[in-house]
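One chain of protein is taken out of this complex; the other chains stay put.
Entry: subunit A
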């Protein structure tokens, strides 16, 4: 295992067992996050990015879901085999998560203060007054005003942006080593989006928390992340540092995604989109899942499933036969 990595996912396979049989939402995912790193995980809806990290949290609804195969290491501890009680002491404490829907992610019946102090008192033996102080400190840290009034308000009295800040404060209150942010800005309007992203970048710098930013927005990735993993149909298809990925994308899917970003300077009336649709999970039994939509696909792509091939520099990996050839040529 990678020495620097604080969280490492190896060959993760998470499936949902429905009446139609096993549906693998995540299939053989390999990912790692280094200490204090800002990793972006990009992909279309349904590509398995949320399921991957719900698996890390042990929050896959079970049944129908289950981690079928693979390992998740957090600071060397295997999480998939951890008993629920031990998992609970990691969840929210060492690894925290925030979600896409700030409007509904807070319990409507409890005051903000109660929900924040509950998060810290679950993991640390501290008295109510100290917990309250810590809660106010966190609210201030995420840039909320009048914290002493704020802790006595209910979620419905706050705006979406404020609620997402509260969610971030709640996730960060135990000083986690990893923060998983599942589309934290999708439900917010653009100006608030920008503020929240800046806040998360600041927290990452100040507290040295590794942040995993799950998003379908390449703009978000370009703005805040150090490294990116692109996911397609339950698999990681390319990982690289942000600069490399944007300047030299290798996987045809990544290229397609980058080409789909509308450019304000472009005169053309037609906006590029990748032909075809995202395959239903589990519908492609053999070959590369992207092959049916890929302009570069050749015979082997339809028959075999490509591995994640390392590129010329360490951190650039691609799951594509085009680059397997390139690699064997250079060797």
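To be clear about the criterion, a contact is a pair of C-beta atoms (placed from the backbone, for glycine too) under 8 Å apart; a residue touches a chain by one contact, two chains touch by 3 or more; residues count from 1.
In the analysis below, contacts and distances are computed from a predicted model.
Peer 1: Determine which name in "Peptide/nickel transport system permease protein", "Cell shape-determining protein MreC", "Hsp70 family protein" or "Chemotaxis protein CheA" the UniProt entry assigns to the undisplayed chain of the complex.
Peer 2: Per the UniProt record, that chain is "Peptide/nickel transport system permease protein".
Peer 1: For a quick check of understanding: of A:16, A:99 or A:290, which residue touches the chain that isn't displayed?
Peer 2: A:99
Peer 1: For the full complex, which residue in A:31, A:141 or A:170 touches the chain that was left out?
Peer 2: The one listed residue touching the chain not shown is A:170.
Peer 1: Could you tell me which of A:32, A:91, A:132 or A:250 touches the chain that is not displayed?
Peer 2: A:91
Peer 1: Kindly note down the residues of subunit A that lie in touch with the hidden chain.
Peer 2: The list for subunit A reads 57, 59, 88-93, 96-97, 99, 101, 104-110, 118-119, 122-123, 154, 156, 167, 170-171.
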